[in-house]
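Structure first, then comments.
The complex appears here minus one protein chain, its other protein chains still in place.
And then chain A:
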Amino acid sequence: MSDRLQKWDSRLLVTRALAVLGVLLLLVAPLYLEEFWLRLGFTACGAAIGALGLNILTGAAGQLSLAHAFFLAVGAVTYSWLAGDPDPAIGPTGLGWPPVVAMAMAIVVTAAVGLLVSPISSRLSGLYLGIASLALVFIGQHLLATLSGITGGFQGRSAPTFSVFGFEFSNQSELLVLGVPFGRYERLWYLGLLLLAVSAWAGRNLLKSRHGRAFRMIRDKELAAAVSGISVRRGKQNAFVVSSALAGLSGALFAIAIGSIAPVSFSLDVSIQYLVMIVIGGMGTVTGSILGAAVVTALPILTQRYGGVFPLVGDVVSPAAAARYLYGGALIAVLMLQPRGLAAVAGLVRRRAPSNSASEARPIAGGRAPVDPPTDTDALERKAPIT
């Protein structure tokens, strides 16, 4: 063990230290940052969870989906309706469930909808799946507009404040931390970080597991996957359901961040934005999902707010238009410079030195140098499959 420690690359130590520092900074951020940033952070956390879902489906399992906005909508509506005020002054009624239960149900219901759709989705692939999934967005838009008792119709409906065991994520009750008043967005900041941390951890576990390997094998070599004992349909279904579940949570967080939901928030545009997140972040990686979601969420908002510092913005082009130019430009720049996304850029910094075994001279091309032909047949015994 100790000699493993010695072999630790100093760069690895530095990245570990930076990671710890980063986490600490995130944890103390609400003491220093104003509401604008905290709100942006929470929104980005919610989006990152949704991007992670899409990245598992599209990045890891290779199933192109344009339906993500639909699943986000299912989560957002489920949360808003179940936790909604049963007797509001205006707008549609809700069921008045505890918000934490409503959030859990948003995950479960959206996963169930994903499961319901998966018999179709797991039989399609590539562009065909992409186009078929488009249908869900249109159906979603129609349902959002017509099921007005639940969704609020075109106007949308308000989304209830989140609370856990009586602790409200709002400005209602007073809470001082180190002399800093902790209101709605200070509290939500931690909720967002916690849920993202748990989702990222679970996502990483999944991608490292037999299921993650199956996803990638289905993506890269579908036939070889099947012949290796992987049920391709089952694998696609798993990816679809996990993706939907995470979209459900992301949708609920979106509703909480905005405080209301409306059909326009779940249009095809949104599906495409999520695809952009995973492409510029890095396909099939957890880090890529987070980085991509952060950039795509923050870039337009930041340009709108700070675009004025650039010449011409405000006079010749509006900040909103400038935001789009910058956004488009950044997108192209990332794809040209690092097609594997921001996660790959981060990976270059983080990358460890080549492992020791690789640097030892070993005759590789000559084939099987290290194996003594086992005249002794005990060398490799057949084992019963581990059960």
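Things to note:
Please note the rule applied: a contact is a pair of C-beta atoms (placed from the backbone, for glycine too) under 8 Å apart; a residue touches a chain by one contact, two chains touch by 3 or more; residues count from 1.
Throughout what follows, contacts and distances are computed from a predicted model.
For the omitted chain of this complex, the UniProt record lists the protein as "Amino acid/amide ABC transporter ATP-binding protein 1, HAAT family", which is one of "Nitrous-oxide reductase", "aminomethyltransferase", "Methylmalonyl-CoA mutase C-terminal domain-containing protein" or "Amino acid/amide ABC transporter ATP-binding protein 1, HAAT family".
Of the listed positions A:A214, A:I278 or A:A294, the one in contact with the omitted chain in the full complex is A:A214.
The chain omitted from view is touched by exactly one of A:L206, A:A252 or A:A293, namely A:L206. Considering the full assembly, A:A224 is the residue among A:L31, A:I131, A:A224 or A:A333 that touches the omitted chain. Residues of chain A that touch the chain left out of the display are 201-203, 205-206, 209-211, 213-214, 216-217, 219-221, 223-232, 238, 241-242, 355, 357-358, 360, 362, 364-371, 373-374, 377, 379-387.
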